[in-house]
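Can you keep this structure in mind? I'll have questions shortly.
For this view, one protein chain was removed and the others were kept in their places.
As written, the chain order gives the labels A, B and C, with residue 1 at the start of each chain.
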Amino acid sequence: MSSEFGKLIKASVFGQSHGTAIGVTIDGLPAGERVDLEELQRFLNRRRPGASPLSTARKEADAPEFLSGLENGITCGSPLCAVIRNADQHSKDYGGLTDTPRPGHADYTAAVKWGGQADMRGGGHFSGRLTAPLCIAGGIAKQILARRGIFVGAHLQAAAGIQDERFPLYPSRELLEGIGAKAFPVLNDGAGEKMQAAILEAKSSLDSVGGVIECAAVGLPAGLGDPMFEGVENRLAAALFGIPAVKGVEFGEGFHAADLRGSENNDAFVMESGAVRTQTNHAGGILGGITTGMPLILRAAVKPTPSIGREQRTVSLAAGETAALTIHGRHDPCIAHRAVPVVEAVTAMVLLDMLMEGNHGTF
Amino acid sequence: MSSEFGKLIKASVFGQSHGTAIGVTIDGLPAGERVDLEELQRFLNRRRPGASPLSTARKEADAPEFLSGLENGITCGSPLCAVIRNADQHSKDYGGLTDTPRPGHADYTAAVKWGGQADMRGGGHFSGRLTAPLCIAGGIAKQILARRGIFVGAHLQAAAGIQDERFPLYPSRELLEGIGAKAFPVLNDGAGEKMQAAILEAKSSLDSVGGVIECAAVGLPAGLGDPMFEGVENRLAAALFGIPAVKGVEFGEGFHAADLRGSENNDAFVMESGAVRTQTNHAGGILGGITTGMPLILRAAVKPTPSIGREQRTVSLAAGETAALTIHGRHDPCIAHRAVPVVEAVTAMVLLDMLMEGNHGTF
Amino acid sequence: MSSEFGKLIKASVFGQSHGTAIGVTIDGLPAGERVDLEELQRFLNRRRPGASPLSTARKEADAPEFLSGLENGITCGSPLCAVIRNADQHSKDYGGLTDTPRPGHADYTAAVKWGGQADMRGGGHFSGRLTAPLCIAGGIAKQILARRGIFVGAHLQAAAGIQDERFPLYPSRELLEGIGAKAFPVLNDGAGEKMQAAILEAKSSLDSVGGVIECAAVGLPAGLGDPMFEGVENRLAAALFGIPAVKGVEFGEGFHAADLRGSENNDAFVMESGAVRTQTNHAGGILGGITTGMPLILRAAVKPTPSIGREQRTVSLAAGETAALTIHGRHDPCIAHRAVPVVEAVTAMVLLDMLMEGNHGTF
Partner (left out) sequence: MSSEFGKLIKASVFGQSHGTAIGVTIDGLPAGERVDLEELQRFLNRRRPGASPLSTARKEADAPEFLSGLENGITCGSPLCAVIRNADQHSKDYGGLTDTPRPGHADYTAAVKWGGQADMRGGGHFSGRLTAPLCIAGGIAKQILARRGIFVGAHLQAAAGIQDERFPLYPSRELLEGIGAKAFPVLNDGAGEKMQAAILEAKSSLDSVGGVIECAAVGLPAGLGDPMFEGVENRLAAALFGIPAVKGVEFGEGFHAADLRGSENNDAFVMESGAVRTQTNHAGGILGGITTGMPLILRAAVKPTPSIGREQRTVSLAAGETAALTIHGRHDPCIAHRAVPVVEAVTAMVLLDMLMEGNHGTF
């Protein structure tokens, strides 16, 4: 396995949902970087459930303890390890899951892979809870990037089939930070109201909905990334699919580009204030796997929460026959809005890693 | 950079469109595998241009020479290196491109990264021509997989906005092989006719169109892949974004899952002939990054060919001012149909690599 | 940086000597493996100082807490994270080291690399204390290997210029385990007495000595490892040089082979009980980077402890001039004997990793 990503900066995630603790080790962070712990906590709180009726009632303080790598609030060059102790687990809710795998979850595949030893209480290592350590890593990366004029932000571009606006051609730092300060991370609050209503409606129907997250990074230099298999798209996609429930990743126009003509989709180069820019940004800031210097734009599709309150059909692995399953416990009717900071976190980590490598075409 | 992908089996691609040769080294192929060279050539021919008015007129024989790793038609355990000599280049057509980067191409980003040394004749290392060595690798992988009951096939699911049918729940080996034998790789030939007409229409308008490729792999065991960052989705996406012009990758329902409800998107588990299967396959055969044993389904979005005959706006890098550009030379009005075997090739390589690793949850 | 090694099983080490905690995350361990915690603690105790006048007086309980990956004493397939809290640090002893780097230590190179932010108290991340997490990983690997008939053991083959015997052609499991049970890890206790006397003599002279560790692994299948850069020697050496103070690694006859003739150094193949063996084992069980099935034999050279009580010459980085330095605090006059289990640990981890990969020449 590898619950790790990164090349010069590696983030290695550990923990099970109902184990002793979850955490992350980040190896390769530059030394001398101050981490604003209050800002980090605010970032972690964006992912945290329990703040609204939209989310599970699980109480998670998500307050990381730093075991290494951070001395007096400054990175010291050694691997940074941060852990969050687990608490408030209701493991008994998951008693029968080893025999009757939940549809849409990894219960069955984990059982195939690891046999009866898999600790799948609360989703185990596959749980959305593991995105908390990702946000610790990404929250730190965001601070380091911001110090260099690079800002990463995301919004919920769609949920339950309701669309938010798309990012403008040049999302400003203020725009990106503003979304992060909102209770519900959308550009158009009217669309956000409708999304929330739809989520609550799904909840009351014992059902769930999915969504699409759009993420932007501004301030990136041109020339990051390598052709073919180590391009910006390859590395971001490889990491983003590590977020539970992500089933699609696209850049710029993405799948929509397939419906466009070349004359529509090509971004004309223009000179602006002495810099080469493109008039549109259908490429999402990437050509040939390499950044153009325009804003990086990506989208990730999040499937509807597989845990729903309705009775579902599954099998009893022991009995070898069909069975009915009703999942108890606390579940989010939508996780897409909570995944918004997670997409930011993973994007920030990948970009910081690529920046460390530099755009070493020449040296 | 890394023009390489894979973990236990690595494929390393080299060459520029108008250089001496292009090729691939595959390190880690199992020994003792017979390569049917005629079948491989037929596979390569599917990617080859020049067969129809839909494609560029460049004559490419694409006949690989094997420098190592293959003795008497059988893999010998050493790295396999295959090369294709370049010929029939019209390099003069690309004379001015270093100064006036083509919109939608990597000319500008390559110039930023490598300075004036980048060999961008014909797209250089970013050219679609580099997919020929990928097809050598993937064509061999397909043969090795087929010997183990695993079949990989793809079709053009959309082009110019026209939709083909989707794969059925259980694509058969015959279905997959049948598409490969067609002149135009679709399931529904009527849809294919419309696509071809639309492509020719775009060509006559000096324009181009994009498409979506749907790929299936059947016969995979359950339990392949690892959680989080080395799942099947992560590894396939990382490799698929290495195909030039791919701007989106999704699995199962992909982006459409974002619009579904959990009760619709969850795949119920059922027992069939003593085996655990799912009644639907919205997950595309992957849960938690690990194969379920159901068919693997993915889609890749291919943008419209950036080379179009119309005059476009760009900049003169030397003069630092806006310029007009008309691209001469031969260009495909659509590359999506030619990319169908390339998606198969990359998918087959990643799957073979993962099979070599085994589903080593226990050992 | 990467404080990590391994391919399918990755061990990632974190912590500074005087930070909050040290630890290791092991990603990719097979599931379903019972870990005998008492046996593991006995293994960790072999590395632990404080047991004799030969070692530093620092009290280290070295009792790991398992944060993840181990449920009810059995590996569950998720990454295993174990931490040891630091205690009993005398950080004030290291006050001036950032200005006057200790000869033979990483103080200077860390200052160059990380500037003033490096946490070098007690050696920071470079400290021998970081070998405790390595021993957690390796101790678990040893148990998993032993269950499959593979035994790894080492002895102090030389210290202070005094030689122990060499391993016999076929070290038995009992021999290997017997050394581990000894207070001083040698084959010939008489030689061990002399070594200990020499170490104490060095201590009383405010000096230190080095040593050589010989390690064997028996029960390995033939066919592990790959040619050229992923051979058994490459991978073991890459990991063994991660043990602080190791300055040389050799296999079989190693450097001595350079003085032999081919007719002496070649190991004749013989049939024994229906199996191919070699009559001698100058190759240390490896030919062409691949295991022969004979015992694997390697040696690692450990330099004398750089911390000595004598006044030494160094520079003041701030003043830019030569300075005198006397190191206070607790220091081992020899660390080679304590490094014996560490060499076993690293060797066991690398071998387990290679076993997981299998000898996949064919599949």
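In the analysis below, a contact is a pair of C-beta atoms (placed from the backbone, for glycine too) under 8 Å apart; a residue touches a chain by one contact, two chains touch by 3 or more.
Computed from a predicted model, the values in this text were never measured in an experiment.
A.B. asks: Just list which of the chains on display the missing one touches.
C.D. replies: Answer for the hidden chain's contacts among shown chains: A, B, C.
A.B. asks: Which is it among C:I26, C:V218, C:V249 or C:L296 that touches the chain not included here?
C.D. replies: Residue touching the absent chain, from the options given: C:V249.
A.B. asks: Even though one chain is hidden, which residues of chain B still touch it in the full complex?
C.D. replies: For chain B, the residues touching the absent chain are 1-4, 10, 12-16, 19-23, 25, 27-28, 31-32, 65-69, 71, 74-81, 83, 110, 113-119, 124-125.
A.B. asks: Identify the residues of chain C touching the omitted chain, counting contacts across the whole complex.
C.D. replies: Considering the whole complex, chain C reaches the absent chain at 1-5, 13, 101, 103-106, 108-110, 112-115, 117, 125-126, 130, 158-161, 202, 207-212, 222-223, 225-231, 233-235, 237-239, 241-242, 244, 246-271, 274, 276, 278-279, 283-284, 286-293, 299, 301-308, 310, 312-315, 317, 320-322, 336, 359, 361-362.
A.B. asks: In the whole complex, what residues of chain A lie against the chain that is missing from view?
C.D. replies: 7-8, 28, 30-32, 77-78, 226-227, 355-358, 360-363
Note that only the chains that are shown with their structure count from here on.
A.B. asks: If you connect every pair of chains that touch, what shape comes out? Choose line, ring, star, complete or other.
C.D. replies: complete
A.B. asks: Taking all protein C-alpha atoms shown, work out their mean, then name the chain whose own C-alpha mean is nearest to it.
C.D. replies: Located nearest the centre of all protein C-alpha atoms is chain A.
A.B. asks: Please identify which chain has its centre, taken as the mean of its CA atoms, farthest from the centre of chain C.
C.D. replies: Farthest by centroid: B.
A.B. asks: Hey, how far is the Cα centre of chain A from the one of chain B, in Å?
C.D. replies: 26
A.B. asks: Please work out the Cα centroid separation of chain A and chain C, and write it as a whole number of Å.
C.D. replies: 38
A.B. asks: Using mean CA coordinates as chain centres, what's the chain B-chain C distance in Å?
C.D. replies: One centre to the other, that is 45 Å.
A.B. asks: Indicate the residues of chain C shared as contacts by at least two other chains.
C.D. replies: Residues 28, 31-32, 77-78.
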